[in-house]
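Left out: one protein chain. Kept in place: all the others.
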Amino acid sequence: MTIKEIQEEIIEEFEMFGDWTDRYEHIIELGKSLPLIKEEEKSDDLLIKGCQSRVWLKADYINDKIILTADSDAIITKGIIAILVRVFSNHTPEEILNSNMEFIDEIGLKEHLSPTRANGLVSMMKQIKMYAIAYQTQHN
Amino acid sequence: MTIKEIQEEIIEEFEMFGDWTDRYEHIIELGKSLPLIKEEEKSDDLLIKGCQSRVWLKADYINDKIILTADSDAIITKGIIAILVRVFSNHTPEEILNSNMEFIDEIGLKEHLSPTRANGLVSMMKQIKMYAIAYQTQHN
Amino acid sequence: MALDINRIRQDFPILNRKIRGSNLVYLDNAATSQKPKAVIDCITNYYEQYNANIHRGVHALSQEATDAYELARKKIQKFFNAKHDYEIIFTEGTTESINLVASGFTTLVKPGDEILISQMEHHSNIVPWQLLCERTGAKLVVLPMDKDGQLRIDLLDTLLTSKTKLVALTHISNGIGVINPIEEVIQKAHAVNAAVLIDGAQACGHIQPDVQALDVDFYVTSAHKMCGPTGVGILYGKEDWLNKLPPYQGGGEMIKEVTFEKTTYANLPHKFEAGTPNISGGIAFGVAIDYLNQIGFDAIAKHESNLLQYATSELKKIEGLKIYGDVPNKTALISFNIEGLHPYDVGTILDQMGIAVRTGHHCTQPIMDFFGIPGTVRASFAFYNSIEEVDALVEAVKRAKKMLS
Partner (left out) sequence: MALDINRIRQDFPILNRKIRGSNLVYLDNAATSQKPKAVIDCITNYYEQYNANIHRGVHALSQEATDAYELARKKIQKFFNAKHDYEIIFTEGTTESINLVASGFTTLVKPGDEILISQMEHHSNIVPWQLLCERTGAKLVVLPMDKDGQLRIDLLDTLLTSKTKLVALTHISNGIGVINPIEEVIQKAHAVNAAVLIDGAQACGHIQPDVQALDVDFYVTSAHKMCGPTGVGILYGKEDWLNKLPPYQGGGEMIKEVTFEKTTYANLPHKFEAGTPNISGGIAFGVAIDYLNQIGFDAIAKHESNLLQYATSELKKIEGLKIYGDVPNKTALISFNIEGLHPYDVGTILDQMGIAVRTGHHCTQPIMDFFGIPGTVRASFAFYNSIEEVDALVEAVKRAKKMLS
């Protein structure tokens, strides 16, 4: 599936939810379901600091695709990370660089990606695009 | 006449005036009529600086009374000075210290004695009271 | 006399706000207070009726604006019981006030001298002193706290020495709400000839400090935490101290005469008030003080103490909820965490229910480091908060706990 398609799939999933409770319970579920990075691997160079919650991000380059692994100490942040990884991981740098994040608004999570919320998500998204640029130049 | 009496006399005089034009023409007249301090006597130690206009003030002590001479480079300031000299000069330190300046309000010139107008008049009034205190202590 | 909360709440237009359909429950008063209509109207009235640049203008508007601004200074003087109105310096807020003093001490301390602060200071009362120490070679000394969140006053006698030049201490901790025994600190500091600056940012919306009774050398606060507008605050300083400090910023207003060879500075307070100030802000600060006085600080204290006690006892019933700084002498501010839950998550869920609390380190990282936590959830109350709002908070915390566990 393309990034766009995955985003549409997620939008559809979120349309099922009646109110914020359902939406957040789903995000919390997502956050709980995957311990994305093992404690012992959470080294400082993977760390992206927001002042509210911390985010760890790993980006590997396998078969021309960027594979993302990420984690956070806050469960809601982690839930949103899970969504972002599902959307952006396993795509080529070009695909990532040509994509946008407007779907986040459509699933009612816009506020979490505000640069002023300081939860690390914005820096994480910036970092993902930086990796994309780095791998793109490296392999061109 | 006491300070109070002179003040009442001035209030009466000003009641004659119909509007601000008459009032100000009178003040300007007062300002013009007396070159209170000679140019060559305007030394720096007599100078009180407002940032809008300058005021020179001399206070002599003769026969237990304070004799004031004052001047300004702005004619309206000078006119008001003439009024103040008429009121406060030739009185004892006690009389000066026991008096107030509320009559200025009643003759419609209140704004000129605002500490924020920076025309030197407020500093002049302070200085007059300081002289009064100084002469009082000196001769007690 | 008990406060008529319903009537008071009508003074605050924002309290009618809905957040995602819920009534706003504003419990972030330690970050900034809300503003009564009188303060908002004062600003409007200023701009609609007599906006002008102040000092030195001879036209009517300028005089009106100047008189109003200087009247505000007098109201503030009276509020703090300062001896002279010119001991009240208008600043942009607490942070600028502290920086002004810290900058002024550059020439007053030498290598080896000490500046004593505490472990529970706001960053605004840490970083300016660190910068001062960097500039001068003075040493920053820190008075620690105990596990309850109270200052180790017992260590004062050891830490205060003839090297101590200044003690900078918060009146009330914005991180955990603890009220510090500043009287004792001031007395002991003066005994070694150290000056004392008290950071009153968290205090002045709740209690009324008497700077002469305290005998404090500098007291600083922000209007926006006491029902006033943003962008204005004050530095109170004893006349002698203010005369000792060099000017902070250069500009209009703060000079007596300027030539390229030599500039002489104006008298207090103007020496420290360079440039066009926040005129509308200063005037509205005065109105905020009128408003607080009219409500009455005794009544405020009583009501806030009720809120605190009720909220504390209700929150404590929630299993796994831990309050930091749960001591008798504190203001109506509750900083807490729920075992296993991240404060950011709790705050996010509360927000969904219209409940505004702050989460994070509250600009007091050293406190968080001390407790070994990433941050707390902080509910901070004002006199216009109601008992019903406490209930809403408690319910919401329970629900957040359930959702997140």
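Should a chain be cited, it is by its letter among A, B and C, assigned in written order, with residues numbered from 1 in that chain.
The criterion applied here is as follows: a residue touches a chain if its C-beta (ideal position, glycine included) is under 8 Å from a C-beta of that chain, and two chains touch if they have at least 3 such contacts.
Since the structure is predicted, the reported quantities are computational estimates derived from the model, not experimental observations.
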From C:77, C:95 or C:335, the answer for touching the chain not displayed is C:95
The listed residue (B:21, B:63 or B:140) that touches the chain absent from the view is B:21
Out of B:51, B:67, B:113 or B:134, only one touches the absent chain, namely B:51
Subunit B positions in touch with the non-displayed chain are 20-21, 24-25, 28, 51-54, 73-77, 112, 118-119
The missing chain sits against subunit C at residues 13-14, 17, 19-20, 24, 26, 28, 31-32, 34-35, 39-40, 43-44, 47-53, 56-62, 92-96, 98-99, 102, 122-124, 126-131, 140, 142, 222, 224, 229-232, 247, 249-255, 257-260, 263, 274-281, 344, 347-348, 350-351, 354-360, 363, 365-366, 369
Had the left-out chain been drawn, it would touch subunit A at residues 49, 51-52, 111, 114-119
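Note that only the chains that are shown with their structure count from here on.
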When centres are defined as mean Cα positions, the distance from subunit B to subunit C in whole Å is 45
Taking each chain's centre as the mean of its CA atoms, subunit A sits from subunit C at a distance in Å of 38
